[in-house]
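Report on the structure given below.
For this depiction, one protein chain was excluded, whereas all remaining protein chains were kept in their positions.
Labels run A, B and C following the written order; every chain starts at residue 1.
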Amino acid sequence: MSTDESQSERSWTHESNQLLRFGRHPELELQLAEYDLESSIAHVKMLGETKILDRETTKAMLDGLAQIKRELLEGKAYLKAEHVDIHSALEARLAELIGDLSLNLRIAKSSNDQIATDVRLWLRERVLDIFAELLELRLELTKLAERDLEIVMPGYTHMQPAMPILLSHWWLANETRFRRDFSRLTDFYRRFNVLPLGAGALAGTSQPIDRTLVAQYLNFDDVIENSLYAVSDRDFMVEFGSVASLVGLHISQIGADLLLWATQEFRFVRLRKAFVFRSQSMPQKSNPVVLEILRSRPSVIFGRLVELVAALKAVPMGYCHDLQDSLPALMDVVDTLKFSLELTRAVLQSVDVNAERMKEIAVSDLTNAAAAVDYLVNGGMPPDQASKIVEQLVNYCTQRHKSLADLELNEWQQFCPAFDTDIYQHVTMEESVGARSSFGGTSLEQVMAGIVRAKEMLELDQSNLPMLAKERIKIRQLQNI
Amino acid sequence: MSTDESQSERSWTHESNQLLRFGRHPELELQLAEYDLESSIAHVKMLGETKILDRETTKAMLDGLAQIKRELLEGKAYLKAEHVDIHSALEARLAELIGDLSLNLRIAKSSNDQIATDVRLWLRERVLDIFAELLELRLELTKLAERDLEIVMPGYTHMQPAMPILLSHWWLANETRFRRDFSRLTDFYRRFNVLPLGAGALAGTSQPIDRTLVAQYLNFDDVIENSLYAVSDRDFMVEFGSVASLVGLHISQIGADLLLWATQEFRFVRLRKAFVFRSQSMPQKSNPVVLEILRSRPSVIFGRLVELVAALKAVPMGYCHDLQDSLPALMDVVDTLKFSLELTRAVLQSVDVNAERMKEIAVSDLTNAAAAVDYLVNGGMPPDQASKIVEQLVNYCTQRHKSLADLELNEWQQFCPAFDTDIYQHVTMEESVGARSSFGGTSLEQVMAGIVRAKEMLELDQSNLPMLAKERIKIRQLQNI
Amino acid sequence: MSTDESQSERSWTHESNQLLRFGRHPELELQLAEYDLESSIAHVKMLGETKILDRETTKAMLDGLAQIKRELLEGKAYLKAEHVDIHSALEARLAELIGDLSLNLRIAKSSNDQIATDVRLWLRERVLDIFAELLELRLELTKLAERDLEIVMPGYTHMQPAMPILLSHWWLANETRFRRDFSRLTDFYRRFNVLPLGAGALAGTSQPIDRTLVAQYLNFDDVIENSLYAVSDRDFMVEFGSVASLVGLHISQIGADLLLWATQEFRFVRLRKAFVFRSQSMPQKSNPVVLEILRSRPSVIFGRLVELVAALKAVPMGYCHDLQDSLPALMDVVDTLKFSLELTRAVLQSVDVNAERMKEIAVSDLTNAAAAVDYLVNGGMPPDQASKIVEQLVNYCTQRHKSLADLELNEWQQFCPAFDTDIYQHVTMEESVGARSSFGGTSLEQVMAGIVRAKEMLELDQSNLPMLAKERIKIRQLQNI
Partner (left out) sequence: MSTDESQSERSWTHESNQLLRFGRHPELELQLAEYDLESSIAHVKMLGETKILDRETTKAMLDGLAQIKRELLEGKAYLKAEHVDIHSALEARLAELIGDLSLNLRIAKSSNDQIATDVRLWLRERVLDIFAELLELRLELTKLAERDLEIVMPGYTHMQPAMPILLSHWWLANETRFRRDFSRLTDFYRRFNVLPLGAGALAGTSQPIDRTLVAQYLNFDDVIENSLYAVSDRDFMVEFGSVASLVGLHISQIGADLLLWATQEFRFVRLRKAFVFRSQSMPQKSNPVVLEILRSRPSVIFGRLVELVAALKAVPMGYCHDLQDSLPALMDVVDTLKFSLELTRAVLQSVDVNAERMKEIAVSDLTNAAAAVDYLVNGGMPPDQASKIVEQLVNYCTQRHKSLADLELNEWQQFCPAFDTDIYQHVTMEESVGARSSFGGTSLEQVMAGIVRAKEMLELDQSNLPMLAKERIKIRQLQNI
């Protein structure tokens, strides 16, 4: 190789380092540090337990790692530009502390199974919080359902008022969405909380390691068997992104509904001051920016899911860098999901409902016409015929600016003699709501039963939580005090 | 309204019908016909059972529906341009057969809960097949793993040969992917196989219906409680699209690997004639088009998933047409998934492996250098130092066009006196493979154990299948005979 | 090869054909037939002109192709299961007609440059229509702007009424969106309308062909030079999908706005009967389903764009089947775009505006408070201070259920002595609108000027249309008569 070429190689080196620095996200990689340390400690303990390392070496290494743990807690970062990844940084610091003994950290381990383990530990920590936040949001929605049992609102189809329903019924419908998201997250977690470490670079190792032991130390429920699969798998990112996308959809939907309800034209809800942005140039306005954030922010999750899928498309089996290149996407999904869940709960607590206005619309739009149809059908008339009669009644009312309840009996009977005085019990809005008492319907008794079941499910889900999630919830509760 | 305006209304009517015809997909809607009929029959049976309809009416209606069922089986389509949806078409035909009695079909039911039920029944039918196809693919991969226990291939990381592994190990890694997809599909199915019918337009009904009975008739595992949620929910489309996307990713990945292996440069595999496309202008070529299809076709699923998510973003709670507008996307996901799974299995059966070429690359690239490193580490040397020594050895070999196994003992010892005659047992490829006997590693015993477990899981999954899926598999088996 | 194996090969053949049939979309491929024929004719004419084929052969071939053209026009399809693509089908039919002479069709051409040409011709035909439809939609919006110059509506930010504006201003804002889409389509077309034919399989040909001549015959503006690029390029699909996505976004946005305006709570617009769907069970309802279609349907385009991008990610240079596998996605984008554009225009023609209700909201929400702020600022007060004063005024009004115009002068002056009798000229809604006369503002004069410019741009764009698009528009106009 000529001198010229080797010079230019040096300049490439320089340039490439710069480029790599730009291409990497050190602040994100740093978040892996504590998990890299945690899994390294578990690995060394296992190497000691299985006599692959002797007692003294093991002790020296664990002491060194404990020292780094203290440093990390004190806020010392140990990732530098020259480290190819966070684990190299850990190795370098360990070498400073205990010298060549540190090299034993590489026994029966490669950077491929190491990084796969670190990412899982990082994600698991956040998923535990998301379990808690979903439960809290469900609890909040259940409480709102309990609070608003007396508020009647128009139920909509095609954005047109259809039938009066209880506002509690609407809260419960939203609760059901997040309840099922919780179920998805639980299924995800069961598949996800398994250990890749011990897979080596891709083929396993010739050392007599005990992978089950490491799994126990790190609270994994099982070991990923096939070593090639273990280092190649990033499906959990896509699966988590999918679960997060559904939660995100539900948040965008509840945000959009509340945004609609907060318009001056609907006036169903009003955000309390803390969540309202005043306009500088237009003093009469208060802008529900937080609701717009609920509507739009989940798009981050949708896009990142696409990135994860696109990045994994057609990549070869066996470790490749593409698998790791999506770390920022995963982290963005997690951060956006946590933020959106917290904001949703805070916003829900801060929405004032205008019960009168809801009732006004529920009545004025003749939504109980459906009850009149039911009256005729229950009396034996075919639905189609009943529907046509009531359509004429509705037109009659509309032209005279009356509601059905205002009509005289003879007016009713002009359209159909089958109407009798008991019709007045049906076309009140309360009756229209109360009558819908089929299982899961909007009648008070059904909604109250729905609330009871929602609470039972909440308790059941809480008691069936993964052990780590239960512990996390206890810690969260302590911190809130 | 002036005559002019009403004329123009008539022309709009005309135009809008045309537009709607373009906007709809009658051939897709028609696929719902049998499910619409099936759920209508169940609904009427329940109305009879609960005495909401009298016995005679019930019988007349069931007879009429039975007649339509026969017609459908004979291939008569009953969807016309004037019908707003497939259920209107069914109603119209029923009215032709039994007159006004047909109107009772609308009792305690709306088009909102009806269409939600139809779509679920349609999808369920296909999911049952996908269960079967995933099982068959897993079985195929397990058989291939059993077949190829003696074939050694280079294991790759970063698309560079890393260590020799058994080809069976690679088959099992792929089987693991689909095994976990199967687990995802099972979880999906559990959440999915629940009945919306009985939710009415959105609020339930005042009729004393028995939703559980309908669920039993239609083989749903449960009833969706909250009526508002029941008509609004299309999350199952997104969830199914997500599961399908992961299966699609795995198919694109296996396709890409085989495409690489089928290049003239790799020459690891060859497709049998039936799957090869000859080039007209270039007689020496045979084009592995089917592998390119495996690589690219799943993109349909990825894109359709995005469509489903985008369509549901920020839509209001309560039924809206947006929910139904994604039917073609759902159907495309299903068709693409089924096609891709079938093609994958057929292709795998038709791949001839070039074991010699695989072995040649596994050896020639000195991939067992890692075994030499292990030799030194097992002898007590720190991995880093061992690695440096072997790197020098590798350079030495490369310059002399030798493999490690060709070296004399004194050549070994030039680089490190710790090498002894037993090194020759380690640097053969067979030894390199065999040594990796940690749990899930590539050694013969581990791979054989992996095959046993794969089969056990397959049997377990088969015995835990939903009842309907078991029945479907029996029917498929009968049809294959 | 053993008999067994060759038998199983036969069964694979059978199976693979079936699979391929499922995997292909014959009804879509058939759409390419006329373009395949068109480009074949152009190719043969060039081969004759350049003496590569003698006169007699050329004539025989052109006669045969003319015969097939007649057959196609008569509706005879010539794609069968055994044909690998539409061009093979054409070749087979030509062979039936003129025997071995048909083989000359392969001279200086491969299926790679052939299919690339066919797809471009197919797409170009549709793009010509989309030019026309965008122009028609822009014209419609301009007409609506001219019609509604006297209607005042509330302008919204954050979905809250901000300031009164002219409805015409809103129509023009929408027109501007589609005007810019038109500009994007024009840029796309310029890059797109270039000829790949003559690139051969990937390397060009040794025949002395004249590619410019073929381009002229087929009305391409230029030839794609680099032969490798020519057969590999499908970027035009992605670029078209991107342009279509923006049009789709604009349609979803206008649909969502109208859907909001059609609610009972806004009551700004009403769809005429032809576009309304009646609800069976709820006689008082009329459902704006077409607006929901405008809102949701463009999601098809967004998803298909993702499919196109995902399919092309990381594919190798040189023709591969992945390029062709996205044909259904391209066709779906085109169909959805055309349908959505037509529906949008039809819907806009059928929207009745409730000018009174718009004005009511524009006034009642004190949106002209901003005009009061302007009054003070124009009088020399800093905006912030003016804003605070008017905020107090607004609160005062709100508590008393008054509008600003109702206040006595002394009430004004309680808050700020700078208010004088001329304030009443400013806080009328008309004044508030009229005052915003900066360039592009909502004052009548500015909006009228905007309409003039919109029309000028429309004419300019029409006169600068590609020649083929002008011809297409003439044909469309003749057909409408």
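Please note the rule applied: a residue touches a chain if its C-beta (ideal position, glycine included) is under 8 Å from a C-beta of that chain, and two chains touch if they have at least 3 such contacts.
The shown structure was predicted, so the numbers you read here are calculated from the model rather than taken from an experiment.
Novice: Tell me which residue among A:Arg106, A:Arg211 or A:Arg436 touches the hidden chain in the full complex.
Specialist: Among A:Arg106, A:Arg211 or A:Arg436, only A:Arg106 touches the chain that is not shown.
Novice: Tell me which of C:Ala173, C:Val276 or C:Leu468 is the one touching the absent chain.
Specialist: C:Ala173
Novice: Which residue from C:Ile41, C:Leu218 or C:Leu260 sits in contact with the chain not drawn here?
Specialist: Residue touching the absent chain, from the options given: C:Leu260.
Novice: Of the residues C:His83, C:Lys143 or C:Arg184, which one touches the chain left out of the display?
Specialist: Checking each option in C:His83, C:Lys143 or C:Arg184, the one touching the absent chain turns out to be C:Arg184.
Novice: At which residues does chain B meet the chain that is not included here?
Specialist: Given the touch definition above, chain B has residues 157-163, 259-260, 262-266, 277, 279-289, 292, 306, 309-310, 313-314, 361, 365-367, 369-370, 373, 383-384, 387-388, 390-391, 394 touching the missing chain.
Novice: Write the list of chain A residues that the hidden chain touches.
Specialist: Interface with the chain not displayed, on the chain A side: 9-10, 12-13, 15-16, 19, 22-23, 84, 106, 110-111, 200-201, 272-275, 277, 279-282, 287, 289-290, 292-293, 295-297, 299-300, 302-308, 310-311, 315, 320-322, 325-326, 328-329, 335, 339, 342-343, 346, 349-350.
Novice: On chain C, where is the contact patch with the chain that was removed from view?
Specialist: Within chain C, the residues that touch the unshown chain are 100-101, 103-104, 106-108, 112, 155-159, 162-165, 169-170, 172-174, 176-177, 180, 183-184, 187, 191, 198-209, 211-212, 223-233, 235, 238-239, 242, 245-246, 249, 252-257, 260, 295, 298-299, 302, 305-306, 309-310, 312-321, 370-371, 374, 377-378, 382-385, 433, 435-443, 446, 450, 453.
Convention: only the chains that are shown with their structure count from here on.
Novice: If you average the Cα atoms of chain A and of chain C to get two centres, how far apart are those centres in Å?
Specialist: Centre-to-centre distance between chain A and chain C: 35 Å.
Novice: With centres defined as the mean C-alpha position, give me the chain B-chain C separation in Å.
Specialist: Those two chain centres are 33 Å apart.
Novice: So how far apart, in whole Å, are chain A and chain B when each is placed at the average of its C-alpha atoms?
Specialist: 24
Novice: Would you pick out the residues of chain B that each touch at least 2 other chains?
Specialist: 106, 200-201, 295, 299, 302, 305-306, 310, 315, 320-321, in rising order.
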